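With one protein chain withheld, the remaining protein chains of the complex are depicted in position.
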Amino acid sequence: MNTVSMEGVGKRYKGFELSDVTFDVRKGFITGLIGPNGSGKSTLIRMMMQMVRPDQGQVKLFGQKLDGDAARLREKIGYVSDESYFYEHLTLKRMKNILAPFYSRWDAEVFHRYLDRFELPENKKVKELSKGMKMKFSLAVALSHSAELLIMDEPTAGLDPVFRRELLDLLAEQIQDENRSILFSSHITNDLDRIADYIVFVNKGRLIFEETKDTVIERHALVKGGKELLDADVRPLFIGLRETDLGFEGLMASRDSAQHLFGGLALIEQPTLEEIVYYTAKGKGEQTYV
Amino acid sequence: MDILISNSSGEPIYAQIFSQIRQSILTGELPAGSSLPSIRQLAKDLQISVITTKRAYEELERAGLIDSMVGRGSFVSGVNREFLREQRLKAIEENLSEIVVESRLLGLDKQDLIALLESVYEEEQG
Partner (left out) sequence: MYSVAQLVRKDFILSYRYLLILIPVMIFMTWVQAGSLLVYVTLPSIFMLIASCTFDRQNGTPRLTASLPVTRAQIVLSKYASLIPFTLLGILCAFVLQMMANLIAPASITFGRLEGAAVIMINVALASLYLPLYFWLGPKGMQIVRLVFIMIVATGSGAIGTWVKESPDLQRWTNGDFAPDTALIAGSAAGVIVLLVVSMFASFQLYQRQEIQ
């Protein structure tokens, strides 16, 4: 049983459409939901939180369909929002006092340990915290009620590089027992990708792929070569292409076909996740030929 | 046991873990029966994905170097080190005979090949 199953979900807004997105968040693993700004990541996350209802398809959490108001399931979720939603005029202590009673498995000791670890002063008001500190507070709350699923919407925004690295250890600690699952979304590929087991890539409201990160990286090929290698037959085989006076650089979905086409003629490299996202979002830049 | 991961070598991370653990087993640094860190602990320590370390362990298991037991973790298997060494020697021999065939095709004689080997050796050491 997967922790989260998105089954063909769709949602239509003015000027934006999410259509037929299917993916899972697997138990005991870290899943990265990546894609450019406005690709639909936050909408997908809000569907899991029942803040937004899908027009088509269904969402399953812990094997249970989200049709009625499945509020109880949220007790098993630690949610870190992209923007702080805490009451600005309250101290962290007051804020905690408001939140704790809603969770039957709230662990005050764990919470204080995180406050210490993140160097968060309990008597400060939320509004006195920096963006990164608010994120840490949000994380401390999310990790203090034995959640089985941690959902983080753009968690690295506002975090300094030092803490981003520390976050890797923190998240790895969470999945040591194999029972917890983590989903994070990100529009920039970043340090978190290092520990992601699965990558779900959405672009313009559509699912591009859902695979283990290792497969994604090994399967794709980054081809670099002279412009004379490109012609009308070859261009369509690229996912994304960048051409300059000095040559081209392009992403292909299959390493084997890249080898077959360009072996010995061009440089064929293993792309980084960032390059895969970049070229997929960019496309072939047809406008240059119009 | 040390495991050092390079992000720029181009070699897949699971393969780097595989060959470094294999090395430690072959040199005897990891004796038969000694336990390896859990897949998740290793992933955490190296700050890489669980699936990557899992794959490395699976490869090690397939190569007969480690045994994994559910709930108990992974251990260096009792396979005879001599046997493993012989297997690898055999692999080297096979590679060498391929090289010899290739060299003949290019018209290189034994002396040329030895000279080539020596220069490659020096390069590797330097």
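Which chain is which? They are A and B, in the order written, and residues in each are numbered from 1.
Just so we're on the same page, a contact is a pair of C-beta atoms (placed from the backbone, for glycine too) under 8 Å apart; a residue touches a chain by one contact, two chains touch by 3 or more.
In this text the structure is predicted, and so the values were computed from the model without any measurement.
Among the displayed chains, contact with the absent chain in the complete complex occurs for A.
Listed residues A:K14, A:R72 or A:H260: the one in touch with the omitted chain is A:R72. Of the candidate positions A:S5, A:T31 or A:S81, contact with the hidden chain is made by A:S81. Against the chain not displayed here, subunit A makes contact via residues 46, 49-53, 69, 71-75, 79, 81, 83-90, 94, 97-99, 101-103.
We take it that only the chains that are shown with their structure count from here on.
Those residues of subunit B that touch subunit A in the shared complex are 10, 12-14, 40-41, 43-44, 47-52, 55. Of all residues in subunit A, only 28-30, 165, 168-169, 172-173, 175-176, 178, 194-198, 212-214, 218, 269-270 touch subunit B in the complex they form.
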